[in-house]
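Following: one structure in structure tokens, then a few remarks.
The complex appears here without one of its protein chains, the remainder shown in place.
Chain IDs A, B and C follow the sequence of writing; residue 1 opens each chain.
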Amino acid sequence: MALDKPYQDIPGTTVFDGEMARKGFHLNQFCMSLQKEENRKAFFADELGYMNQWPMSEEQKQAVIDRDLTKLISLGGNIYYLVKITMAQGMSVAHAVSMMTDMSPDEYLEMMKNGGRSPDGNRYVGEQQNG
Amino acid sequence: MALDKPYQDIPGTTVFDGEMARKGFHLNQFCMSLQKEENRKAFFADELGYMNQWPMSEEQKQAVIDRDLTKLISLGGNIYYLVKITMAQGMSVAHAVSMMTDMSPDEYLEMMKNGGRSPDGNRYVGEQQNG
Amino acid sequence: MAKITAGVGTSHVPLLGRIIDINQSKTDDWKPIFSGYDFTREWIKNEKPDVVVLVYNDHANAFDMTMIPTFAIGCAESYAPADEGYGARPVPVVQGDQDLSWHIAQSVIQQGFDLTIINQMEVDHGLTVPLSMMFDQPEAWPCKVVPIMVNTVVYPAPSGERCVALGKAIRNAIASYDKDINVQVWGTGGMSHQLLGARAGIINRDWDTAFLDKLSNDYEELAKIPQTEYIRETGTEGSETVMWLIMRGALGENVKEIHRHYHVPISNTALGHIVLSAED
Partner (left out) sequence: MAKITAGVGTSHVPLLGRIIDINQSKTDDWKPIFSGYDFTREWIKNEKPDVVVLVYNDHANAFDMTMIPTFAIGCAESYAPADEGYGARPVPVVQGDQDLSWHIAQSVIQQGFDLTIINQMEVDHGLTVPLSMMFDQPEAWPCKVVPIMVNTVVYPAPSGERCVALGKAIRNAIASYDKDINVQVWGTGGMSHQLLGARAGIINRDWDTAFLDKLSNDYEELAKIPQTEYIRETGTEGSETVMWLIMRGALGENVKEIHRHYHVPISNTALGHIVLSAED
């Protein structure tokens, strides 16, 4: 890979760089279409059929159906695009975000209320993480 | 006008700056639509009806119908956009361009064949022009 | 001549727009957050800016993956609020200032900034939430807006140094504008937030506080922070905070901090807010 990636030693995140943007192009364009109410309706009426308008991979389509945000991020989805799916079904962004952690939505909200996750232990791969 | 316009002393041209881009926005967007074959057909079938899809001024619409390129330029049209109209009807760019000069298409082509219009006399307003 | 009189920094958390839109912002639950804007709301009633140059990033609303400008400037007559996936915000259409936008665009491009000129665009919470924080729920926004859109979604974002330099170029442009108007520059986005992955929820109060401390007089030091450090220290989406440096660069050398507010959390995010008056 020719891209310089100085952020690769940061644990627990995926930076949306050129490599991810290439992987996720059609996935993210599909998400973008959910800006329109008529498209949201069409998507929820037939998720797979709706997604077939874009040349997404089967893996991407299944991960959308599963609402597997962690997987979708690894397949090139960008969080601002992906939350259009969960927002369209009425889920809060905090709830959607919590699904990528090892906490329940309530535990995640409780952590946030208590000042959020400390960066300590989450700066470098190999430190104690997510603590 | 707050824009700095150092080119205002150049005769016989209109620089497509912010002022012109604002004037001509819808006119140029209409021209752009002629990139599509089905739109070209629809335009030639009913020019005014087709143009009514854009909030163009009556003056702009009439000048399109008249193929008055000089007027269209003064109303904010950009030449690259405007020639989509004339190209769509099979007119060469040189022919279209000649319509803005005081020459016939043949005279214009003859001038070009002989080396084009000299910049001498055409650099500053007030010089002998277009000679 | 036109003059930049002040700068505002503020997070643009979508949830706060929602709370205002459903008329909950005066309830006790939300008071600790909104009361931090009381000062600014009074102050701006007296300041009466004619135009706000509003620096923000789009969040996959006006721009999709087709074209990603690093810096864009809105030159439209007006900007409607975007449907971000659950209906557009019920806020007034934002009125542009086409004369000033085109003047800035031309001047700044000629100063060596490679702006994308935008003639038609909708605006998302990045632009409308700061207006709501400052002006609450008016019939019409009390000022015109020149949107400056910055890419912070696709890596790499512009560097801090480039952002400061753009701010300075905007300052030059406004200083050469021949209408006698009062201009503010707002920098929005941030502060700490991480919206994805196992480390979601990162908040770095110390880092954010140091950023606010240094913004007035040590902003050239802040300008040297690389995007990777924003990501590491404040969360991946925390790197939005770099946009505040465009605001700071536009204010000239001497500023006075006249208000500050910091609150954790709003949803996933640390909220920061600062008001700086331009003293040059």
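The rule we apply is simple: contacts are C-beta pairs under 8 Å (C-beta built on N, C-alpha and C of every residue); 3 or more make two chains touch, one makes a residue touch a chain.
Here the structure is a predicted model, which is why all the values come from computation and not from measurement.
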Displayed chains contacted by the hidden chain, counting the whole assembly: A, B, C
Selected residue (touches chain absent from view) among C:155, C:177 or C:244: C:155
Missing-partner contacts on chain B, residue numbers: 6-7, 10-18, 21, 24-25, 28-29, 31-32, 34-37, 40, 69-70, 73, 78-81, 83-84, 87-88, 90, 92-94, 97-98, 100-102, 108, 111-113, 115-119, 122-124, 129-130
For chain A, residues in touch with the removed chain: 1-4, 17-19, 21-22, 25
Hidden partner interface residues of chain C, rising order: 65-72, 106, 109-110, 112-121, 154-156, 158-159, 161-162, 165
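Quick note on the criterion: only the chains that are shown with their structure count from here on.
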Touch-based graph of the chains, sorted into line, ring, star, complete or other: line
Best-connected chain pair, where connection means C-beta pairs in contact: A-C
Central chain (by mean CA position): C
Relative to chain A, chain with the most remote C-alpha centre: B
Whole-Å gap between the CA centroids of chain A and chain B: 48
Rounded Å distance between chain A and chain C, as computed from the means of their C-alpha atoms: 25
Chain B: positions in contact with at least two other chains: none
Chain C: positions in contact with at least two other chains: none
